[in-house]
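Please read through the structure below; I'll follow up with questions.
With one protein chain removed, the remaining protein chains of the complex are shown where they sit.
Naming follows writing order (A, B and C), and every chain is counted from residue 1.
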Amino acid sequence: MSETQSHSAGVVPVNPDPLELDDELPSAFTKVKLGPSHPATHGTVRLNMTLDGERIVECIPEIGFLHRGFSKSSENATWHQVLPYTDRLNYVSPILNNVGYIMGVEKLIGITDTERSKYLRVAAGEISRICDHLTCVSAIGLELGAMSAFLYGVEAREILWDRVAELTGARMTTSWTRIGGVATDAPIGWIERVKETIPRVLELTDELDKLFSKNRIFVDRTRNVGVIGADEAISWGFTGPALRASGVDYDIRKAHPYLVYDRMEFSVPLGSRGDTFDRYLCRLEEIRQSAKIVLQALEQMPPGPIIIDDWRYALPPKKDVFSSIEGVMAHFKLIMEGIHVPAGEVYSFTEGSNGELGFHLVSNGAGKPYAIQVRAPGFPIVGALPRLLHGHSLGDLIPIFDSINMIGGEVEQ
Amino acid sequence: MDHGHAESPRAAQDEQELTLGEKLFLRETIKGMAIVARHFWKNLFGFRDNTTEVLDRKGTGVNLVTTINYPEEQKPYPPGYRGMHRLVPRVDGRPRCVACYMCATACPAQCIYIEAGEYDDQAIEKYPVRFEIDELRCIVCGFCVEACPKDAIRMDTGTHAPAVLSRPLAVFDKEALLGGAPVELSSDSMTYRAPLKTVAPMGSNEGGKKMGGH
Amino acid sequence: MTTPTVPVKMVKVEVDGVAVEVDARDNLIEAARRANKHIPYFCYHPRLSIAAKCRLCLVETADMPGRLQAGCQVRVKEGMKILTNTPAVKENQRGVMEFHLINHPVDCSICDQAGECKLQDYYMDYDHQPSRQRTYKLQKPKREEFGPMVVYDAERCIMCTRCVRFMDEVAQEPQLAVVNRGDHSMISTFPGQPLDSNYSGNTVDVCPVGALLNTDFKFKSRVWFVNKSPTVCNGCSNGCNTYVESRANVLYRLLPRRNEEVNEVWMCDEGRLTYHATNEARVEWARKGRADAREEIGPALAIDEAKRLLAPFAGKPGVAIWISAQCTVEEAQGALTLGAQLGATKYLIGGKAAGKGDEFLVRADKNPNRRGVELLAQAAGVKLESGDAEGALNGVSALIAARTDGLANHLSSLERLEVIVALAQNEDAVSRLAQVVLPINSLYEQAGTLINYYGRLQRSWPATQAPRGDALPGWSWTGKLGAALGGPAAIETVQELFAQAAAKVPALAGIEFEKISEEGQVLPGLLPTEFPKRAPHPAPVAAV
Partner (left out) sequence: MDATLTPSSRLASSDIPTAVPVKRTVGNWFGWLIGGWAMFFAFLFGLSATMLGVVRLFAGFDEKKNSVGGTWEGVGNILILMLVFVMILATLLTMADRKWSAMMQDRVGPNRARLPGIDSPLAGLPHIIADVLKMLFKEDFISDGAARQKLLFNLGPLLAFGPAFCLFAVIPMSPEVFFFGKRISLQVLHVDWGILYVFALASIGVFGTALAGWSSDNKFALLGGLRASAQMISYEVTLGLTLVGAFIAYGSVRLDVMSELQGATEAAIRIGGSDPTLFFGWLPAWGIFMQPLAAIFFLTAAMAEIKRTPFDTPEGESEIIGYYLEYSGLKSGLFLIAEYVETVVVAGIVTAIFLGGWHLPWIEPALCSVLDGLWHGNGAALLAIFQVMGFIIKVLLVIWVMFLARWALPRFRYDQVMHLGWKMLLPASLANVIISAAAYLAGGREAMAMVGLVEIVAFVGYVAFWGKKPAADAPDAHGHAADPHAAPASH
């Protein structure tokens, strides 16, 4: 009787006789630190978890192991020199970052790139998005133990990276866009090559689909796991596939079309439950939609220059630099001092692979940025990890963590 | 690829409820294993032609395993690939570089170190006494190539910086970097001028004709 | 230079619609400058006569619509309306730029001026269009050696004649002239007369393009890599205000810094070379031992060694303090304090040997702070003996030298001494003889104050970030030495040390180190009444 009373008083009963077997065994929460170096944490992140058996009572993600001081580094580089830093934000889809950043700078200057450059940016950006989603989707499989699927995804990504390398000269660290255009044009035969590549990628994507989408093991692991509703997702600041999986029809490419996205026909896949499975499905479908966009962009791409002909912002053509004093002087000024971006402040946002990739740029008119702030799409989503993980078991952590696709580079900058 | 039809955003999940057959595990399990098994048998019986690009390694019978067996097989880098640097020589073997420091300025990683010297040669005048690139610091962005006003540095070696056993070995000096085919540009005639004191009349230099138009 | 006595007459003008009040003697360029508008120019220089050769400064005025007027040549008048960006002006600027560039070689890559070149700046601001040139460029001599410091490239020259006018009007040694005509014209020296003036370096500074280059700086560094920091030239007691340009701990060049009362905007060639002493032959590590027994032991052990050597002499006669006039006020103060602590019986002032002076910027005394050292010694109540005299070191058994300039004259006496502790900047015969050598910063590497020939207190800012070896400011060493020998704890900052000195010297009373401006200030009562003929100087204070 006294025990009941002490329970009702909220006091844990202290057993006077520890050998009394009828009593509940004393128990305590386990504290487990997952990471920073753990197979499931693709980047380096540490998850400080409190476990009740296998159930996650509390999970506090600890980021910063990959912090490289993007904002501060950018202040000491010219506007163009920031470009390699953006490669390393979301290093799985570098071109989308390149495009997002350069579009911000162009917005600040008040110029637009050439027509051909727009199509090239869209096509290359969507290829990048496919690469990102392929990585994410197949990595979910990898972490769940289906390693072959991961390598099929990587194989598809690999042939896309070959195309990216042909276009930009590098596979990952592309640094490809320039203020007013892009650095290199599509080499001869590249478009045909991409048109060969895309069906192959889709073939491998379908294999992923077949391996997972109806497989009950996979569905059981992901369905109704890490559920977040539309309202809650919005208030947490979700964007991109993670938000659309919750059923919110928000895609910047549709909502605020930029470049030539308004001329492309594609649809935005939506989920309804906002669980891990929906996030997986949305990404899978986005791969197919992006493939459509790539082909359309390459189809519609007009001939013409790939960078604007304004020597205040774009480097002069090499021929002029080699042979004329005007060219070499413009060249020197641009390299020595950087491109003079008018003083001002701008927030530019594009649809990155994980959601809204925003660049807040501040210029004081000098050749170097005054301040750059990145709204990394992954950051708010990682912030919601405690909410997503709460109450799930330790085994569920893996698919949830994978499905939000945390990229250390952009989250920790 | 048919991209003519626009689809409305849809809630894909409503059709994703598993049927009873799928709920019984076995069918999808076997299907999944069949996909993997198909790759296995194709690769087991297929012939591997490592001269083809990965994209072409498909079909039955030939060109199968898509992985590059790296050191033995090497994928040729595409023409525009940013590989290891080289200092471009002139036809007489001297570097084209005039030590203008543009590459060092443009380099975001500050991996280029230059010391300038002076030729007695009236035409070129300035040259790099030391030109060193720390390939470990290099981030291979290609900005140096873009920044060079003399076409003196290129990344078209088609290879990448080799692995080294100690950090100082990754610093490539002028002698190591200088190589490849020499380059002669039409605008170079600017630097090959008549000897001092004899001022050539305008247009007498043949190179001048090449300069026209751009 | 005489100070103006007539009151300044101001007139009202309008520059691009902005009303502004300007000096009636201003030309249009200066008037526009007051309104924060920039009229581009090459040949105009506020301190030189007007040549109106480059034609870039042509602007429109409301007086003569449609007619362009040279902004440098025309003076303002009441109610004038200046238009700097009408289509005609723009078209002229663009056209003039194109003309200037027609025969300009594609030389930015090998030209040291790139980065501070007016052509580049104006091209981006006023032209930025591709070349329309279809023919070969004119060829002219390159790399003409004009003199020991200046090299000339005729192709890059835009014939603004600033250099010619400078030599005629400011240096007053006409050594340059324009020869030939039309597009073949170029600057030349006279036969048998190289450009060997002591002010020839200024022609490089006034050259807006890369035609005249400083051979000392040529190809050493790019101008955008170096950091500028204000300092004072330590070449002579004139104390010209300068900028020193440096990267890491290497100095690259000295450039004159504007100070109307000291050096206007000029400096002498001799002074331009003083930075070499900071780069070359430095004592880098604290060490002990003479000649071949030298051993680098690091600062702490070196102080211990000095203490071991000096302790027996403390309070006994025979200790001498040698203060070089190259020392800053703080270094001298540190040395005097140490001397007082040790009970030094002899204080000697040394320094670099006197040289030639002239009527303009060069003083005969080649030490920047002789007046400062004297003032401090006077305030400390010690008798400062000249170190130049024969037998100055007689009767001395232990010597502490704050900088070793001039000590080399007494080598035979030095060999007799029992103990020499030298605070040395550069390797020389004295640093070889000393038992303990403590490396010290040069003036350009430390914050410090100097008092020049005119009794003007000026300060310098450290140009380099990283110290060279163990080098420290001299006052830091003397402070540590004093503390090691049982004195009060060493003073950590230059500000405190200056305050210590200021408390003793009446002329410095009330001056705070941090409040000394870049221009410096004249100390009350120290201004001489007579000045060299052409030397810029502050207005003499009327005797009260």
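Note that in this section a contact is a pair of C-beta atoms (placed from the backbone, for glycine too) under 8 Å apart; a residue touches a chain by one contact, two chains touch by 3 or more.
Values in this document were obtained by computation on a predicted structure and should not be read as measured data.
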{"item": "Neighbouring shown chains of the undisplayed chain, as defined at the top", "value": "A, B"}
{"item": "Identified contact with the non-displayed chain, of A:45, A:294 or A:307", "value": "A:307"}
{"item": "Which of B:80, B:95 or B:108 contacts the chain that the document leaves out", "value": "B:80"}
{"item": "Contact with the hidden chain (one of A:285, A:356 or A:412)", "value": "A:285"}
{"item": "Residue in contact with the excluded chain [from A:74, A:128, A:173 or A:215]", "value": "A:215"}
{"item": "Absent-chain interface as seen on subunit B, which is shown", "value": "1-2, 5, 7, 10, 12, 15-16, 19-22, 24-27, 29-40, 43-45, 47-51, 61-62, 64-67, 69, 72-74, 76-81, 142, 145-146, 148, 151, 154, 156-159, 180-181, 183"}
{"item": "Touch residues of subunit A, complete complex, unshown partner", "value": "30, 32, 39-40, 54, 141-149, 151-152, 155, 178, 181, 183-186, 188, 199, 202-203, 206-207, 209-213, 215, 217-218, 220-221, 281, 284-285, 288, 303, 305-307, 314-319, 393-398"}
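Definition applied: only the chains that are shown with their structure count from here on.
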{"item": "Distance between the centres, which are taken as Cα means, of subunit C and subunit B, whole angstrom", "value": "47"}
{"item": "Chain centre separation in whole Å, for subunit C relative to subunit A (CA means)", "value": "54"}
{"item": "Per-residue multi-chain contacts in subunit B, two or more chains", "value": "102, 105, 149-150, 187, 190, 211, 214"}
{"item": "For subunit C, residues that touch 2 or more chains besides their own", "value": "105-106, 108-109, 114, 130-131, 133, 224"}
{"item": "Sites on subunit B touched by subunit A in the complex", "value": "1, 3-14, 16, 18, 22-25, 28-29, 31-32, 35-36, 39, 53-55, 58, 66, 75, 77-82, 102, 105-106, 108-109, 139-143, 146-147, 149-151, 155, 185-187, 190, 211, 214"}
{"item": "Residues on subunit B engaged by subunit C in the complex (per definition of touch)", "value": "98-102, 105, 116-118, 122, 124-126, 149-150, 187, 190, 193-194, 196-197, 199-200, 202-205, 207-208, 211-214"}
{"item": "Complex interface listing, subunit A residues touching subunit C", "value": "310-312, 316, 320, 322-333, 336-337"}
